[in-house]
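Quick one: the structure is below, and I'll ask about it shortly.
For this view, one protein chain was removed and the others were kept in their places.
And then chain A:
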Amino acid sequence: MSFFKKLKERITDQTDSVTEKFKDGLSKTRDSFVGAMNELVKDYRTVDEEFFEELEDILISADVGVHTVMTLIDELKDEARRRNIKDARDIQPVISEKLAELLQKSEEESKLNIKENELTVILFVGVNGVGKTTTIGKLAHQFKQEGKNVLMAAGDTFRAGAIEQLEVWGERVGVDVIKQQAGSDPAAVMFDAVQSAKSKKADVLLCDTAGRLQNKVNLMKELEKVKRVLTREIPDAPHEVLLVLDATTGQNAMSQAKTFGQATDVSGIVLTKLDGTAKGGIVLAIRNELDIPVKLVGLGEGMDDLQEFRAEQYVHGLFSEVLKEADEAAED
């Protein structure tokens, strides 16, 4: 049980409000996940093949990804054999430990790379309808609150109403939007935006792009060009390339991470729509296989519903019920 205690101590150090919000957003995830887990432990008293099959199902239902689940299960089987664990209740902490291990591997990388006293350029990429524009609006709001001078570039010149959508966000949070008319070259918009950001001495430039499916070669090339233009104007830009992923997405998210990663050298992931019942388990698989860290999570539709990703809180959110039980056991 020491693992849970350690985890809990570390979490209580952090601000409660953030933890609360995280817990709120994740409550549905947690309910279904932990509920299933507890049921599993109750139903099976011995750790056998059937137990592992059931566990496999639980992880798969969280969209963790077949490959990652298989690896995890194999490791757990070994662990159970090595420690001679027969009782299902004893293996529960081992399971949690493994999950946390996977997530915590690169926790320190979860911070956004923000330059002090010079322009930071953040490029947003992703497939259609994952919430890129909304995420940019939320992030602009956050930076604005921190007193930064923010600009947004309306790089989605393709979808009907996309520029207007960003403009509404601009008005809402009080940030200027650099745009051209619909149908123009997104790379040209980026060029304009960088020039404007330089002359206005902006601190942060948030670049929106049109959603595109990763198997459209031409559109991916367009994206490469957008990035190239940014790099040409400012050598170390973009400082962050954030891939926006919808938490409801299944195994295709892996393909998205791979292809967008190749085209634009993705530096982090924004996991959106985590306030539904979707479990976002694909995070585990992507970290495991591609080592791209999650940097931000979207937990709702409000302006403040974008949070920094914290692996510990994520696990806490997933396992808070289990934590409670661990606590009670410790008190006894």
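Simple rule for what comes next: a contact is a pair of C-beta atoms (placed from the backbone, for glycine too) under 8 Å apart; a residue touches a chain by one contact, two chains touch by 3 or more; residues count from 1.
Keep in mind that, in the parts below, contacts and distances are computed from a predicted model.
Undergrad: Can you tell which of "Carbon monoxide dehydrogenase", "Signal recognition particle protein", "3-isopropylmalate dehydratase" or "NADH-quinone oxidoreductase subunit" UniProt lists for the chain that's not drawn?
TA: Matching "Carbon monoxide dehydrogenase", "Signal recognition particle protein", "3-isopropylmalate dehydratase" or "NADH-quinone oxidoreductase subunit" to the record, the invisible chain is "Signal recognition particle protein".
Undergrad: Based on the whole complex, identify which of A:G131, A:P186, A:G261 or A:P293 touches the chain you can't see.
TA: Candidates A:G131, A:P186, A:G261 or A:P293; residue touching the omitted chain: A:G131.
Undergrad: Of the listed residues A:N113, A:N149, A:S196 or A:S255, which contacts the missing chain in the full complex?
TA: Final answer for the missing-chain contact: A:S255.
Undergrad: Among A:K138, A:H239 or A:K279, which residue is in contact with the omitted chain in the full complex?
TA: Among A:K138, A:H239 or A:K279, only A:K279 touches the chain that is not shown.
Undergrad: Of the listed residues A:F158, A:F191, A:F260 or A:F309, which contacts the missing chain in the full complex?
TA: Going through A:F158, A:F191, A:F260 or A:F309 one by one, A:F158 is the residue touching the chain not shown.
Undergrad: Which residues does chain A use to touch the chain missing from this display?
TA: On the chain A side, contact with the omitted chain comes from 28, 57, 60-63, 65-67, 127-131, 137, 158-162, 164-165, 167-169, 172, 182, 213-218, 246, 248-255, 273, 275-279, 282, 285, 289, 301.
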